[in-house]
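Written below as structure tokens is the structure these notes are about.
For this view, one protein chain was removed and the others were kept in their places.
On to subunit A.
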Amino acid sequence: MSLSLALLLAVATTTPDYGNTQLPDRQAEAQARALMGELRCVVCQGQSIADSDADMAADMRALVRQRIARGESPEAIRAWLIERYGDYVSYDPPLSGATALLWATPILLLAVGAWIARSSFRKRR
């Protein structure tokens, strides 16, 4: 909760409520929107901050929009959030030792599946 408070204080100094209103610049808003859809609301039940009613999610949306407006790249903002909340906050698991198996899943499954299916065709005339 103290993190949420810190976020709130960071947000409170500016006037527009970016937790619930869009950025005026369309391209910046699109960038912010894409990022918000990939960030987890850490106090909710499996929702991104883009689809949550929680105050915490609104605070995080405000933070994302402000930083985008300041010209920071979405990836820098994501990295900043991961540094504070851990990998848990991002729905896009970064490629690492812990996630290598996850990202290899599609290829492995395709290979295994093709090997199994091969036997269906083998006994051709």
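Keep this in mind: a contact is a pair of C-beta atoms (placed from the backbone, for glycine too) under 8 Å apart; a residue touches a chain by one contact, two chains touch by 3 or more; residues count from 1.
Note that contacts and distances are computed from a predicted model.
Protein name for the hidden chain, per its UniProt entry and selected from "Nitrate ABC transporter, permease protein", "Cytochrome c-type biogenesis protein CcmF", "SpoVR family protein" or "Glutathione import ATP-binding protein GsiA": "Cytochrome c-type biogenesis protein CcmF". Where subunit A meets the chain that is not shown, the touching residues are 17, 20-22, 33, 37-38, 40, 45-48, 50-53, 86-93, 98-99, 101-103, 105-106, 109-110, 113-114, 116-117, 120-121, 123-125.
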